[in-house]
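Removed from the display is one protein chain of the complex; every other protein chain stays in position.
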Amino acid sequence: METTVVEGERKDFEPVTINILINKDEQSTISALVFDLEDIKKLRQIGICGILTGTLPSASQQNTFLSIPLRLMVEEVLWLHFNGYCHLRPLNGPISQNVVDTIKTRAEDLYTTSIARIEFLYELQRQYKREEHLKKLEKLGLLNKNVKEGQEDNLNSKLLESSLFVQTSNASSILQDFSMQLDDKFIINWLISNSSSWNNYLLFKSLKDQKYILAPGSRFGGKFIAYPGDPLRYHSHLTVQNAIDYYNEPIDMLSLIRGSRLGTTVKKLWVVGGVKGDIEEEPSTEVDSTSKEKNGRVSFFSIEWAAFG
Amino acid sequence: MAKGSRQYSLRYKYPLPIHPIDDLPPLILHNPISWAYWIYKYIRSSNNVKDKIHVDIIGNRYPRILVKDDVQMLYLWDNGFFGTGQLSRSEPTWKSRTEARLDADDSIAADKSQLTLEKVTQRRRLQRLEFKKMREQLENQLLQLRRSGGSKEQEYALLEREREALRDFKAQQSFHDELDNVATDEGQINGGENEISVREEDSELIDGNGNIKQLEALELMPVEAIFLTFALPVLDIDMSSLFTRLHAYSSGDIEYKNIHNLMIQYVSYHHYRSHGWCVRSGIKFGCDYLLYKRGPPFQHAEFCIVTMDAHTTKDYTWYSSIARVCGGARKTLVLCYVERLISEEKVMALLNKRDYAGIFSSYKINEVTYKRWVPGKNRD
Amino acid sequence: MKGTANPQKVKDEAIDSDLDDDEIVQDWSEVAKLAHTNNAAALIPKRGEKDYEPDGTDIQKLLLHQAQKAMFDTLSHSIAGSVLKSLVKAYYIPDNHNALLPHPKGNFMQTMGRMNSNGQFTLSFHEFVYLAERGTVSPYILVPNSDGSKKLEIPLSIQDLYALFKSQQDLDKFAIYAQLKRLGFIVMETKDNSYDKSSIYPPTLSHNKILRFNSTYQSIIAPFKIWRTSLFNHLVYNSLGLLTSKYTTSPQIYETLNKLVPYTKAPKTLEELRISRFNVLQSTTTNNTNLLSLTFNVWKPQTNFKKKSPGLPDYQVAVYNKNDNNVKFPTYKDFQNIFNNLDYKFEFLNYSRQDEISWEDVSFTNGVPTNTYLSNLKSKAQQKKSSDNDNNTKKKKKRALKTFPPHVQQLRRLKAGYRSFLLAIMDDGIISFVKIAEEDFGSENVWYVPTATTNNINSRASNKIKNNNHGNGDRKTRTTIVEKSKI
Partner (left out) sequence: MSAVYNRSEIEELVRNNLLQFHLWTEVTVATETLSWKESNIRLLTGRPPHKLSNDDEDVMTEYVLPVEMSQYKTSYLTLEFLDKIFDNLCPENTKRLTLAIINDDGTTVFYFVYKGIHKPKKN
């Protein structure tokens, strides 16, 4: 497994930034988004793949290949947080007002920076295009010393200027200094209480510990699907069900039958799991999540059709 | 049980085990005698089945409803495809399959060219088993005879029968030795259920007369049993005994929450049956029912039915896995939401009055189809 | 749509993978080639199937490295934006939560955007983000400088735009919007009032209006109340009443059986649709606060789309986030509420027709019949012509259901159902669609009638037996579906 991470490596891991779209006014689940491509690469190296959700500008009429932002499952965020792999950036609300206020107070600064940045990018392009042009002329044997300096530039500058590319960047320069009004702990507790269940996280963690890479699984009839390696290269092995109560919740037989039937055709085992332990109640906002993590032990069963009967 | 094609269409002539009166004489308008005869026949005739079908209900917390009589099993299958053979995929055919497997049917055995090496071996083993069994019986009888002080003549007769059995057995063995050669030459050895070698375990299949015992019963779903009791008077049990039996072993008195599931399952079953569908268990596809237009021998099921309380909401993964299974089998998934129109107390009151029709008509059917929708396939 | 790379191959693959989305094989080397960015990605050899599991071999590591590289190269080379000469600037207006385009240009204007009251071209927030992501417009915000003497133009990033979403729900809706838009669908929010809405329902469904349907009203209302009849029925419903009645045909037996269980009858004709809407409006008890609602109107991709008067949508979409603890998967009540609020091209109205229905003939726009509305439009002639053409091509393609044998029609009705909507499910970035359709098995009978009984005299001559001739096409025995007329 190439994404193995040992404890020591974490020191070399510069935490990635996860943007949490959180709106305190509404009871609402949360989107965790990553906009920085380098961060996305780093996450992939530790087996957190997420789902790309944005339009890919170069192939904008399909949904198979998408681009930033990368959207993460809540369980992925919790795991990254508890392992020290991420900072959380709240976009707390009313979001748009905060962003707009920030922009307004820093207007001149932002303006100057953006002008400088754009001019810098233009200049890079101009240089590149000039060089390309000269190379072309040289190749065609049309290059002479006179043309090389001022003259040619004038001829083509208008054309060149209009062909300069204006890029809409992915990552924000405005939000860099966005004031963090909420601490990570608050956001984590919010995440835990507003979406999914704590036990689902424990299932996730246990599978992650067993080197599986997980993805949202509802289309396949599960909470997660689990891959033995990067989904780009390996088939998924498991359809993992939502955690059930270890002691009191019977396995739904019809679901088991369906899951096994599906599993036979797509070569995935149907996995059902739950957490045994003393604490049964939902973690409140004050629960120290890390200590609770150690309390439960996850029990999984993998089920498939016996190929007869 | 080979069926000719004509027999086949006659066999499933009736869609329900209650038949219409369809043997009335022709009515000739200008002949009053024909009228009289017709009226006589009409009065004498009845829709009822001649003998109600006997059911045994076994099990405790999970009752199971069985029909054990061969003729009655077949009747329920042929007239509306009710029940499932416990040792078969649907129609109870275990006995005939097993007879074929063990070559107990002489007409099949006589066809030498059909025999395979394994079958010969099987049958030899089986016959040895049969012989051993018979000898054991005769020996027991002899023992009984001696204990009860029977005559020498009687004892002699028994011994003679044993010798005769031995002679028969030997003769069969040499006959099969010849067949062995035939089969070996042909060298045909097939897999599959019918080709499994006879096992020691098969000895328990043979009864005292050397025939194969019927181990299979036809099992009715609880809703089928209710239908064949409440809606159609077919089974030899009355509704309240059946209903009580289905809920025996519930702790204490029957509470509404204990009967709710059966109520909505039955209402849904009755709904589809009463509009002409052949409704069978959908467990193979992880749903409640499969709907056949006429019955399994005629076409595949087109619909999967999932029955649920109208207020039910489940995790999305639940719906999506059902939809994938049904979609994979090219069947349309119908979510049948059953809505209770009266209070729980009223249902219980009706139950106390044994007013089952009152109960069942107090639930309403609401249906939706649920289909995965692929944007790319629905653009024009 | 504007012509960025639009390779048929990627499109086809996208569609195929939707067909069986079990394991979307994301071969980024394919899309990398198309992204007209020269780079190593394009040189990656076409790789085979996915492997079962990592086995520690170098070749596997290499293949994984290449696959990841192809993906990340594509992502880093595929940037949103446009060259200066075709730059379309879009300015975010915080107060309106939309974007203003002083110099709009591009094909997108056919299906997106609208003029505000000042005659300025604006994009809704979803349109704005969608077009910025694909590089069709460039997002900016205008803010005053410190002394307020002039406005400064600050470029926004994609990340900034996402920070401007009003809520999580809004972000989910956008994701679904974008998913449909990328495939060419035309999508408008139901709450968008910038275009003339068409409706299948007359503008004021007053009691007076409904009286016009009075003749049919009673006969249609009756089945909706069927359960009451049934409650009465059960008094005589006693184990088929074999003691008191005799049945000479199987249909008689079935007809007795199917009186027991009441069912919801789906509206099947235009009149029934309108009457059911009337009934819904009459019963004002529905508490809509927590119910699922319709978010989008969707039209299939088309070239002659009229933004101002799009007519009835082809689909209507509701959005559901499955990981939101505070929302449950819809119950039947939620479905029913949606069905009652649907207003689109109800395709089932064609079931009983030989030809395709003309939606202009049966709908209303801006309070008048759509045909009248269209003839009032300046572009009337053109409009009529193009929509006629559209209809003609459709007619050629589709064979009317009515021309099929009755048993085939019946099966198709049952499989497709009646009023329907699309439920879009968001699962942490993965979107699936489900079509939920109202179904009505209670109105269809499929029982098998042996031919042997046809000579017999019906003992219940008073029963009007209407032979609908729904043969089931069985090879050996003709099946007839007999439906007793409801009284």
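Every chain is named by a letter (A, B and C) in the order it is written, and numbering of its residues begins at 1.
As a working rule, a residue touches a chain if its C-beta (ideal position, glycine included) is under 8 Å from a C-beta of that chain, and two chains touch if they have at least 3 such contacts.
Bear in mind the structure is a predicted one, so any value in this text is a computation, not a measurement.
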By the document's definition of touch, the residue of B:Thr229, B:Gln265, B:Ser320 or B:Ser361 touching the omitted chain is B:Gln265
Among B:Leu74, B:Ile254 or B:Ile283, residue touching the chain not depicted: B:Ile283
Touching residues (missing chain, whole complex) on subunit B: 58-65, 83-88, 94, 98, 193, 196, 199-201, 205, 215, 218-223, 246, 249, 261-262, 265, 281, 283-284, 288
Go through subunit A and note every residue touching the omitted chain. 207, 210, 212, 228, 237-238, 244-253, 256-257, 260, 263, 267-269, 271-274, 276, 299-309
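Following the convention adopted for this analysis, only the chains that are shown with their structure count from here on.
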Name whichever of A-B and A-C has more C-beta pairs touching across its two chains. A-C
Just how far, in Å, is the C-alpha centre of subunit C from the one of subunit B? 44
Whole-Å gap between the CA centroids of subunit A and subunit C: 30
What positions in subunit C touch 2 or more of the other chains? 14, 18, 179, 183-184, 322, 425, 427, 432
Considering subunit A alone, which of its residues make contact with at least two other chains? 63, 217-220
Where on subunit B is subunit C touching in the complex? 8-9, 13-16, 18, 20-22, 24, 26-27, 42, 45-48, 230-233, 267, 270-277, 293-294, 298, 302-303, 310-317, 319-320, 323, 332, 334, 337, 339, 341, 355, 357-358, 360-380
In the complex of these two chains, what residues of subunit A are touching subunit C? 1-2, 19, 21-23, 26-31, 33, 35, 37, 40-41, 44, 50-65, 67-69, 71-74, 91, 93-97, 99-100, 103-104, 107-108, 110-111, 114, 118, 161-175, 193-196, 215-220, 228-237, 266
Contact residues on subunit C for subunit B in the complex? 14-15, 18-19, 179-180, 183-185, 227, 230-231, 233-234, 237-240, 242, 246-250, 252-254, 257-258, 260-264, 300-301, 315, 320, 322, 328-333, 335-336, 411, 414-417, 422, 425, 427, 432-442, 444-448, 450, 452-453, 455-457, 459, 472, 474, 476-477, 479, 481
